[in-house]
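One protein chain omitted, others in place.
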């Protein structure tokens, strides 16, 4: 399999646009971003589909936020369609700026806009500082900035970096309700041999349970638990087949090349109707798992060698 | 404790407005709705806060949708603030109508709007029938209808019942991408002694795990599993304390008055940092749980009597 | 229920005789033994049946040995027939003496005898010190001493205390293969209100699983594990209904009056075909359990009060 993006000096990446979104800021922080040919897309599906079609080498999309939770559209789009895998992640602190046209003051702000994900993260700030202003939803924070530029709204809540592209100024910066809020973005590519384990890795999978029997989730968790693999995220998402029918999107500690992770994934695959592997990649926070007794690669190898001897009658 | 709503001939209910939302349609289908004094509110928090303050007796809000998943704002608002409990649920089929001003034809529709939850449910229909029309997010589908009335957009995607209040006509009806899609709404009230078990009940709880140790979710599920209580929904939601820190919102089969449910909830309470009881109420689908051996009320009573004899030395 | 043994100044106890057995030595170490009217019995069933009939107030029998394992006859006899409960336990170090008639030397010993449970505990010593002597099984070690007195064997392996009653002398003492070997004896009485928890207690139960389905033992263990109750002993014993059909004899940490133990026993009772409570009593080793979070009596009480409030609508 040719490794398209490594042979290319300039990877072609898409991201949720327009220019000036947090997603763009996340993309700019990825290694190699300075050489990337970056294309803003109007939606998460559009960003991913460009990769699926081969029009781009990677897409940067938001996966979850520490205040708002999972980004459902990303989870759902990765769970269906042709396979894509996550190859990198970025954690970006959430901090908004109130962007206005030059000369506009806080008293002038009667209308403001942002993406619907942003609003709950600044709800308290708005109630305290702009109690009478009317908030409107935009397709993205940057799009809100664009509409402020066009004069449709008085202010936009967006990353400070979105001011310049739209000729706005940051009236107030570092706006956030929750200290330490962070959004997790991922770089998504077409499947290719994953980079090797770093010792601080994450593996993302999607599991469809069999006929929603009671205890199915417990069964899934036990496949991981019995091999000492911790889950750092689990989300249920509807399959679309009616209430009570879910698939699960999960992040596990470790790399698909780790013996314990590999065996857990095989177990998952056997008890589930379908499992989709969404990649193994280094954790942005660099946290290494604490391995329970009996779950290291060398212990797996010893057990495997012991079994081989038992099967050969050499014990 | 005075039972405010039963002594009142006309319960005062709030709902996510404006008039003409699916939430209003759900509210209208509740028993007693014909006598209710219904007030539309601008947001889910506003609808719930009116109940908390005593300005309303109940609030009708959406909890989950079989295509879009959980309604995060509802889960998060019920998980914090002063306690509220769910006392009834309604399942409403999802079916949209394309509402336009009289005289407008499909070819005239260049812009259209709906709530952001509606868009993914009609995405395919839009791609097939209005590929070039621009979609805009509104605060609710009914609000989109209102804006069509005002001339801001050419069409709104909303329930057919939203046409009349806004002087619009349904150009096309029964629009949906997924056959059988349904939204679940709940009536939320201030805590009061729950109505007794019907045999087909649901119990909703929120659990905050202790310091996010690995295996905490497995521990929670085992508290239910060992008492034979099935979960029909489980959602992880961020606590706001950083990625990897979650609380869980769950629906269990059965009623808090059932012995097995009561013991499971006590177990949950003991292993969790905090548990919030969000009510026991009849299931809208009338499905009765299949009880595993050893989990009926009479088996709990027999075991309890046996233990009492053992403790008294009378066996 | 009249409390026969506490109103009696002199409890009547049976034990596995004849005089001079380890069982007698264990009995002598029990509180109150100095006043007891002790009757040796020819077998464990006979000792227990005397209690069942009311001819005795208690029976002292061996339950397990740290080298030889469970004493099957005791487990089986306690599991059937009318109910008896354990009210005390004694741990007795295993140490044998080689008892001979006065004047007999080690070179004279061509035949020797002991109970069949004793032989494996001195096997290595015999191989090293009396490699050519022939060993014979006796009904008890003391009975072996009696037969030595009668001249049938040259020596008996028994407790040193068995020398005097049979006119023998201990030629060699402190004989044992395994350093620290210990036998656990129990005092068994007719059911009566157990003494209260001491904080270092043990509870013994027998569980008959339902139709031997796979996973039944796992189910039993989970009833204990989910309430944080540790098992210190578990034995499978055949029910007599064919290979693969077992009942389980178990010792759990804690007292039937402890909330976590009570709830675990009720759970056991519900998932099993039958459960027999065999008593709660102070541990001879005084070890107190390490309680897992959420399993103390006060946490159970808090959870119970919380559930009561939830059921009353007062949360």
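As written, the chains take the letters A, B and C, and residue 1 is the first residue of each chain.
One rule holds in what follows: a residue touches a chain if its C-beta (ideal position, glycine included) is under 8 Å from a C-beta of that chain, and two chains touch if they have at least 3 such contacts.
If you're wondering where the values come from, they're calculated on a predicted model, not measured in any experiment.
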item	value
Chains still shown that are in contact with the chain withheld from the display	A, C
Contact partner of the left-out chain, one of C:173, C:198 or C:236	C:236
From A:10, A:127, A:287 or A:303, residue that would touch the chain that is not displayed	A:303
Hidden partner chain, residues of chain C it touches	64-69, 72-73, 76, 91, 116, 120, 137-139, 178, 180-182, 184, 214-215, 217-218, 221-222, 225, 230-238, 240-246
Touching residues (missing chain, whole complex) on chain A	1, 83, 85, 191-194, 210, 222-223, 226-227, 256-257, 262-263, 265-267, 269-271, 275, 277, 293-295, 299-300, 302-304, 306-307, 310-315
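The rule is short, and it goes like this: only the chains that are shown with their structure count from here on.
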item	value
If a chain touches chain A and chain C alike, it appears here	B
Copies chain B and chain C - rotation angle from C-alpha fit, nearest 5 degrees	180
Averaged-CA centre spacing for the pair chain C and chain A, given as whole angstrom	59
Chain centre separation in whole Å, for chain C relative to chain B (CA means)	57
Where chain A and chain B are represented by their mean Cα positions, the distance between them in whole Å	26
Two or more partner chains touched - positions in chain A	none
